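Complex shown without one protein chain; remaining protein chains in place.
Now for chain A:
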Amino acid sequence: MTLVVPGYQRDDAGAHPPLLSPGYKSTVLRAPSQAPILLPHTLTEVTGPLLGEGRVTAADADLTKNAGGEAQGQRIILHGQVRDSDGRPVPHTLVEVWQANAAGRYLHKLDQHDTPLDPHFVGVGRAMTDSMGRYRFVTIKPGAYPWRNHFNAWRPAHVHFSLFGRSFTQRLVTQMYFPDDPLFPYDPVFNSVPEDARHRLISRFDLSATVEEWALGFEFDIVLRGRGATPMEEQS
């Protein structure tokens, strides 16, 4: 069987960090040394897992409550729209998040940072985008935390995001940061991204999403790849 299907746009040259970014030491032994080989977008790449329906409940989007009890820290509402680079919403796609607690500690055996664990905060959430590609989480603002990449290294507060999109080519894992963080100039993970693209990782304080006497709102829009411009005809 012969089949030509419309592919997806390739990555923007200036969007993603180079795999080898020596300032972030863990890249040195893990970044492949050979150049990647161009993979055509066949049916395997233009399809992808459509996950989440029936797997995710509304409660999964509230990280302040999904561990039982009330998480400690500054409550925030984190919302945004997932679109592709043509501006089209990406509906009904799974968004997964994970993060440190308000004291900057992850609920993980390897995180030995000397700040308290919160018995009411696991730090994981899931949500589906709606028909317009919108998602919404209730969580707490994560704390900054030290890591051992270099002397006096501290990660800016961030939330990890994972998205599937509608195809294997749209898969994205990223980190969302908060506005005006004083740690930005010193963080090699944030600064691995080309300078012109770094602002796309920073959420925007959103007064309209802020709820009086309850939580601050932040907006973080995410852009995945768009479809190839010219769908080709099926060949005989």
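FYI, contacts are C-beta pairs under 8 Å (C-beta built on N, C-alpha and C of every residue); 3 or more make two chains touch, one makes a residue touch a chain; residues count from 1.
Rule of thumb we're sticking to: contacts and distances are computed from a predicted model.
Remark: of the listed names "Nicotinate dehydrogenase small FeS subunit", "Protocatechuate 3,4-dioxygenase subunit alpha", "ABC transporter permease subunit" or "Formate hydrogenlyase subunit 5", the one matching the undisplayed chain in UniProt is "Protocatechuate 3,4-dioxygenase subunit alpha".
Remark: the omitted chain is touched by one listed residue; of A:L43, A:A59, A:M132 or A:V211 this is A:L43. In the full complex, the hidden chain is touched by chain A at residues 1-5, 10-12, 15-19, 21, 24, 26-34, 36-51, 83-87, 96-98, 106-108, 110-111, 122-124, 160, 162, 166-169, 171-175, 189, 192-194, 197-198, 200-201, 222-226, 234-235.
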